[in-house]
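Note sheet for the following structure.
Of the protein chains in this complex, one is absent; all others appear in place.
A and B are the chain letters, set down in written order, and residue numbers restart from 1 in every chain.
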Amino acid sequence: MTPILEVAGLKKHFSTTRGFPWPVKTVVRAVDGVDFRVHRGEAFGLVGESGCGKSTAARALLRLIEPDAGSIRFDGTDLRAASAGALRTLRQRMQIVFQDPYSALNPRRAIGRTLAEPLIVHGRARGAAAREAAAALLAEVGLPAAAMARFPHEFSGGQRQRIGIARALALRPDLIVADEPVSALDVSVQAQILLLLRQLQASRNLAFVLVSHDLGVVRWFCARVAVMYLGRIVEQGPAAQVFAAPRHPYTRMLRDASPVPDPACRAVLPRVVGEIPSAAAPPAGCHFHPRCPRATDICRATWPGWTEAAGHGCACHHPDGGGWGVAQ
Amino acid sequence: MRFIRAMLRNPTTSVGVVLCIVVVLGALLAPWLSPHDPAEQSILDRLQPPGGEFLLGTDTFGRDVLARILWGARISLVIAVTSISAAILIGGSIGMVSGYAGGRFDLLVMQVMDVMLSFPSLILGLIVVALLGPALLNLVIAIALTAIAPFARIARAPVLSLKQRAFVEAGRALGFSHARVLFVHILPNILSEVLVMGSLWMATAVRTEASLSFIGLGVKPPTPTWGGMMRDGFENILDAPWLSIWPGLAILVLVLGLNMVGDGLRDATDPKLAGT
Partner (left out) sequence: MIATVVRRLLAAIPTLLAVLTLVFVIVRIVPGDPAAAILGDRATPAAVAALQAKLGLDQPVWAQYVSFLRQYLSGDFGVSMVTNRPILADVAAVLPHTIDLTLAAMLIGTLIGIPAGVSAALHRNGVIDVAARLLSLIGLSFPVFVSGIFLLLAFALHWRIFPVIGNANLADPLDRLTKLVLPAATLGLVMAAYITRVTRSAMLQVLSEDYIRTARAKGVPWRGVVWRHGLRNAGLPVVTVVGLYVGILIGNSVLTEIVFNRPGLGRIIVGALNQRDYTTLQGLMVIYCFLIVVVNLLTDLAYGVIDPRVKQA
């Protein structure tokens, strides 16, 4: 079966020109060659620190930001080659849920209109049918139909996020890109929204690309996960494996920095500190080497290739379980 | 409704609204309120001081000043409303599209607007009317031209911040066209801001029209205009000061009213700016 989403070599560079009288062009490689695939009904996680390019990748794969290179195949169709009309049709099947529920809804539109609008624009329903559909969407995310006549400012953050999710569901998509869907919410509300998303995943057989910096959220929600560092994926595999036995030292660092329920997994390595370097001037070789306790000369010289075994791969010269300890 | 109530709670706005209503009613009801025909000349009644049969006196042709002020309000209002509406429509669209499109296009458009903005507006109006000829439509064109660049700026600024909002991105993800996103989703969010500035700019338009008429570039006589009446009055300032005083006060009432309404509206739409 073809995966619902197949991303290969996705790149997005931003360039800025500044300075006088000799302007200097700076290129920020926000997304620098990312490959992954998501299967129907699967929840795929994209984790990393802020600034690693995960949100840019999420937007680029919907072509909300135009990617510079790479291919995005949605259900077998190349999204980057699609015409404006074809893209319009394809986009109905892939939707996005945003981080900030406060800016995600148009403050001047009643909820009912916001939810019915996509249906009307795409000619799927109109009038009373569109209103009924909007009410059904609200019910599906756990809000009363009375919410239709109200405006965004009358709702709490969690309720707004539910409305944002309802809007994403309106066109019956196969895939939802959720960009930090709970990080702006109170912890108690986070759990409710995650449960709602999981329910929807099951009832609608939805595939998810969940972008988050919160390992706990990704570990709980996603079947498979990719870890991003400075625009590239450094480790990818089944979530349980990646977090239980990380192979890339960066993944290990992230895991050790977030609370883990299993004391047996406690770090054997010293905790890695340091700031994420600027994506405008990434370190040579393996981007992670300045923060890595295992860095050697080869790490400083060349980018490690991708090695994969049993669906769990990483890009590291000295991966855990890859014989690094033995070689010493 | 909430908006209107908030607006009227502000005493400045209430006074402004009253002043504007007085002028608008005067203009609308001019045919019934005027005791005399504004164009009716009478050699015998030349330069009558205020009081008596002619409440506000008469001018050098013996025409009733009160009638001319009432009819003159029509010219001021028509020119202000049409020129500023045109400027909002044209300038606002330019600013919205430019801000939404961004990039080099935006840079170029705003550069052009800055150049237009740096041009002294009265001089621009003066030249345009002088070149096109003093007629109502040409005055509207001239005044609209001076206000296009400001409205492009006024409309662009909020678009720049709104287009960063996720709901705009959501619209794109839902397959809405750029036109739909811009005019159905963004426009309602900037409308109040633009309309508030509209009332302040209408005040400026009234002033500019009066100034051009005073210089002699207004709607041609014998059509009564306030600026033109000031011009006539200025020529007879030694014998008949009332000829300058009444139209001057009329201009002041309308401009002040519009400014007060604009100030109050701004406070009502943006509580952060209240009282500034």
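Annotations
Going forward, contacts are C-beta pairs under 8 Å (C-beta built on N, C-alpha and C of every residue); 3 or more make two chains touch, one makes a residue touch a chain.
Model, not experiment: these values are computed from the prediction.
Across B:Val24, B:Ala101, B:Leu160 or B:Ile245, the single residue that touches the chain missing here is B:Ile245. When the whole complex is considered, the residue among B:Ile84, B:Val194 or B:Met230 that touches the unshown chain is B:Met230. The chain not shown here is touched by just one of B:Ala203, B:Val219 or B:Leu265, and that residue is B:Ala203.
On the side of chain B, the interface with the absent chain consists of residues 12, 111-112, 114-124, 126-128, 130-132, 203, 207, 210-211, 214-217, 230, 233-234, 237-238, 241, 244-245, 248, 251-252, 255-256, 259-260, 263, 273, 275-276, using the contact rule stated above.
Here, only the chains that are shown with their structure count from here on.
If each chain is reduced to the centroid of its CA atoms, chain A and chain B end up 51 Å from each other. On the chain B side of its complex with chain A, the touching residues are 164-167, 169-170, 172-176, 180, 185, 188-189. Chain A contributes residues 59, 62, 64, 88-89, 91-92, 94-96, 98-100, 103-109, 117-118, 121-122, 164, 167-168, 170-171 to its touches with chain B in the complex.
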